[in-house]
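Okay, structure first, notes after.
With one protein chain held back, the other chains of the complex are shown just where they sit.
Chains: A, B and C, in written order; residue numbering restarts at 1 for each.
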Amino acid sequence: MHPIVKLLVQRIALGLVLLLAVSAVIFLGVEALPGDTAQAILGQSATPQALENLRAQMGLDQPALTRYFNWLGGVMTGDLGKALTNGVDISQAIGQRLGNTLFLAGCAAVIAVPLALILGAVAARYAGRWPDKVISAVTLTTISLPEFVAAYFVIYLLTILFPVFQPVAMVFPGMSFWAKLQAVALPVIVLVMVVLAHMMRMTRAAILNVMQSAYIETAELKGLSPMTIIWKHAFPNAIAPVISVVAINLAYLVVGVVVVEVVFSYNALGQYLVDHVTKRDLPVVQAVGLIFAAVYIGLNIIADVTAIIANPRLRHPK
Amino acid sequence: MRIPPSALIGLILTGVFIFSAIFADLLMPYAYDLPVGTQWEGPSATHWLGTDTIGRDILSRLIKGGQITIFVALAASILSFAMGSFFGFLAAVSGGWTDQILSRVCDLMMAIPSLIVALVLLSVLPLNLTVLILVMGVLDSTRVFRLARAVAMDIAVMEYVEAAKLRGEKWGWVIFREILPNALSPLVAEFGLRFIFAVLFISTLSFLGLGVQPPLADWGGMVKENKDGLSWGISAALVPALAIALLAISVNLVADWVLSRTSSLKGGRG
Amino acid sequence: MTEKLDWMVARARQGKMTRREFVGRTTAMGVSAALASALYTKAAHAEVKKGGTMRVGLAGGESTNTLDPALAASVVPQVGNASWGEQLVDMNPDGTIDFRIGEEVSSSPDSKVWTFKIRQGVTFSDGKPVTAEDVLATFKRHTDENAQSGALGIVKGISDMKAEGDKLTLTLDQPSADLPYLLTDYHLIIQPGGGYDNPNAGVGAGPYILETFEPGVRYVLKKNPNYWDDSIGHADSIEILSINDNTARTAALQSGQVHMMNRIDPKIAQLLANAPGVEVRRAVGRGHYVFIMHVDKAPFDNNDLRMALKLAVKREEMVEKVLGGLGSVGNDFPINAAYPLFDDTIPQREYDAAAAKAAYDKSGHDGSPIILRTAPGAFPGAVDAANLFAASAQAAGIPLQIQLEPDDGYWSNVWNVQPFCASYWGGRPTQDTMYSTAYLSTAEWNDTKFNNAKFDELLLAARAELDETKRKADYSAMAHIVRDEGGLILPMFNEFVAGIRANEIGGWIDDPNAEMMNYRAPSKCWLV
Partner (left out) sequence: MTSEKPLLEIRGLVIEATSYPPGEAPKNVTLVHGVDVTLQKGRVLGLIGESGAGKSTIGLSSMAYGRGGVRLTGGEILLNGREIREARPATLRQIRGREVTYVSQSAAASFNPSKRLMDQVIETSLSHKIMSKPEAEARAVMLFRKLGLPSPETIGSRYPHQVSGGQLQRVMTAMALCPKPDLVIFDEPTTALDVTTQIDVLAAIKEAIQDTGVAALYITHDLAVVAQVADEIMVLRHGKKVELGTTDQIINRPAEDYTKALVSVRGIEHDEKPEAPPLLRIDCVSARYAGTTFDVLKNISIGLPAGQTLAVVGESGSGKSTLARAITGLLPPTKGRIHFDGRQLSADFAGRSRDDLRQIQMIYQMADTAMNPRQTVGTIIGRPLEFYFGLKGSARDKRVQELLDQIEMGRGFADRYPAELSGGQKQRVCIARALAAKPKLIICDEVTSALDPLVADGILKLLLELQAETQMAYLFITHDLATVRAIADKIAVMYKGEVRRYGQKSDVLAPPFDDYTDLLLSSVPEMRLGWLEEVIAHRKANGTTSGNTV
């Protein structure tokens, strides 16, 4: 077997094992939470009788381990169970929301990743000079604002002061692609602001780190232009760290956008999770937690795989 | 020592923030939790930064909130650093199974998004500062663990560490006298960044209703209390937002400087 | 009075009132005949417009919501259900009964047996006609404990139901003159076969037909072409969006993304009212924010101590600071002018530090801290209100201290468990229902553990009393008892504050029954 294939198989297998471990941690961790689901669902209007009925209906009396394996079996076959609160099939409910999450994350990534790479390269090219300082200052500011502040600021600016976008970013099946893009414009702007800085700073640092290498001097002494040196000589060697940062940020886009979803009433997984956490809807929390963990692990695997493939030493062994 | 102007600004501002956090109770012109005016007064001679939604003095709340924000973020960061670097160094120095187990546990913790863990935990645990600090600190320690381990790995292969081991030194000396002093710069820089993330994280938690509880408020909580005024240019919401940004920027400037000093210590080429 | 006038203008506009009737009723309210006539002319000419898509942005929807009317507990499903569903009876803004599926009602002299005539020719959205059996089955399902219906307490007092042709006969355990009012409860949406087959089907006989339901996201509804009442359901379609974030919701209204919204934050109501294109509408409601004491637990079993605390509240300040002025002061009993048969002569309780101190001293309390528990989610501004209460009580020498509790678990661990905490009530359609729900000694939600034989007796008597004057006197006596002896501290009634696009929405009436024109704003209003 080509060593790179072996490495890739190993890496993916490791990811799957990790995912399995995470599923156990999530399931048992959520099970271990104190509190009464039935009471949480019914709230102030709970009568003792209704509470009892609900508990009986949910069948919370089996041992946790049995339920874990039942659950895992279900997950394998795409059955995530039913939400306790409204009896809706979780796989179905999550399906569309996951799509929306990925749509939002995708839009933000499509803008943020290339922009971060370009800005990072430009900042590295002019390291210490004014373009670097301007880029650094701007990204430093955006990274220093809590997301919800940035979100409200953007709402004020772009819906009230200059009404170009909608403050409520719901998307529905059947909407045209263009209409969806318009709807998510504001959350995308906020997300780009949040992740851009991190990726750009890492790109800059990675490129500058590579720029210390002797082969960059070689390239300079070949009389190549600075941008050529960065793109052709520095960037290909800075790919591994950049990819891992991109992966972290993509995972963040998928997972960490709870606040942005809440502010813009975007109907995706984060909002769904928050609602169900407060109602202590365990199957949903478990399912969404698992999906987020899978996304995180998956993106990390992709990053590692890309880094492995991008490494000529591994791709072309001696 | 040469301090670039940006770092100097950062240092001064950070100093001001820390000073006002330490002496908050002396600096507050009014009680932070009592209404002393009407809703959303603009800045005036009596209330320099105006009043908030129920007529409390913004400046007083800003100072008190800064104390809470900085205290919680600092405590959480210190906890995460103490935990993260201890285990990170241990993993790097011990290697083998210790390293494997610690690293896999860390992977496991990182795979579950921390905001979600925080949401779930804080929604069931009693909400107080200790719980908040513990949850944030433990969740964040995974990041520190990774960095500390990586840095310590680089140092652990250095010949002076080998020399210390060959001399027969115990791991206490190796970790605290050989590795720690050399890992300090990147860790200090990272500490700045983690501190900022902690500030932003508290703000986010407060925004979701799971952070610092009223009548105390961290800055994020203050923004939340007054956020409806944001669209109307009410200073009550802008001021704490500005404070967060300013604190973050100044600490970042200092961290950047520490980091650049670190890398120049390692030496570029030539 | 303005409300009533508004409502009548709207009725006139909808062609439901003749000029004679309008002028007659308005002049009876003290409006001059000439003005009344002019008003009628204006109203009748302000044309009802049909068509268009009405978009409504509401706080109070979660992705855990369902279509089952029995489980509706927040505004988005309430408004959604009111759009696709129809009830037997409904409330008019003036406190009278609006007959819907029930065309008319009659009762036995002892108010024990009630007979509704079911409106004929009304169909469900699946095409089936609405029959007395459907209504009966619906009520039956809500009496079933497993249905977890929020209306269980209302329908379980019905001991017997009979459906014969177009007649539905209900027999009660206890006489009640208020039964039609009780049946206006928003859970009691008539479903085909009572919704036994599928409570989540979303099939009803309302002015709109449900097209899409995404929990916590939106409802999309289309005009029901077969709807029987032409005066309701003007827009071609309705979109109800769940927007929980205040700022985003407000911005959505300001930018025209939605035509109407609920729950404007009191703090910005004034600012928003001055913004272009937006109109802020306030309706005095029956909801109230309260601090409740368990009268059976020390130290609150001492009425002097309770009185001391009641006297130590600065009510105006609370209304001003917690409600932003959008509300009215309470008088320590759960009834205000929005209720029929309200006695407005009961003196308003004021802050009186000296009297409070005297009462406190008289109680012989040992001076240890009195703990008031609160949480941000107890009601909006609950922590601020508690802070204000503590400040004014301490000024009167009462050692009141606040303990913060987490939102999560507040309703299970604090409310109804701890002897003194913050809470809220949404109000009920009648005094009888309000008192029966929470102040009758045997009531399930008696969260002050109030147990007063005289009060119970008066309540049961009033329920069976058909003479309104006598009932009013009974209610007044009950109000006095709760006010002076109860465990309820009621500093304020909140208002429903909604926002609409000025000049784009017609037909808005400030309805005290519930938010968003008793949840029916989307179907009762039209796009101009």
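Quick notes
What we mean here is this: a contact is a pair of C-beta atoms (placed from the backbone, for glycine too) under 8 Å apart; a residue touches a chain by one contact, two chains touch by 3 or more.
These numbers were taken from a predicted model, which means no experiment stands behind them.
Shown chains touched by the hidden one, complex as a whole: A, B. Remark: the omitted chain is touched by one listed residue; of A:Arg67, A:Arg97, A:Arg125 or A:His233 this is A:His233.
Where subunit B meets the missing chain, the touching residues are 1-2, 158-160, 162-163, 165-169, 177-178, 181-182, 264-265, 268-270.
As for the chain not pictured, it touches subunit A at residues 213-215, 217-225, 228, 232-233, 236-237, 310-313, 316, 318.
One rule holds in what follows: only the chains that are shown with their structure count from here on.
Taking each chain's centre as the mean of its C-alpha atoms, the one that lies farthest from the centre of subunit A is C. Rounded to whole angstrom, the centroid-to-centroid distance between subunit A and subunit C, based on C-alpha atoms, equals 42 Å. Averaging Cα coordinates per chain places subunit A and subunit B 22 Å apart.
Contact of a single residue of subunit B with at least two other chains is seen at positions 123-124, 227, 230-231. Residue positions 247, 251, 254, 408-409 of subunit C each touch two or more of the other chains.
Taken together, the subunit B residues at the contact with subunit C in this complex read 33-35, 39-40, 53-55, 123-124, 126-127, 209, 213-215, 227-232. Per the touch definition, subunit C reaches subunit A in the complex via residues 57, 62-66, 71, 73, 145-146, 148, 150, 152-153, 200, 212, 214-218, 241-245, 247-249, 251-252, 254-258, 408-409, 411-412, 415, 423, 444. Across the interface of their complex, subunit C is touched by residues 35-36, 39-47, 49-50, 53-54, 57, 83, 85-88, 93, 152, 155-156, 159-160, 163, 166-168, 170, 172, 262-265, 267, 271-272, 275-276, 278-279, 281 of subunit A.
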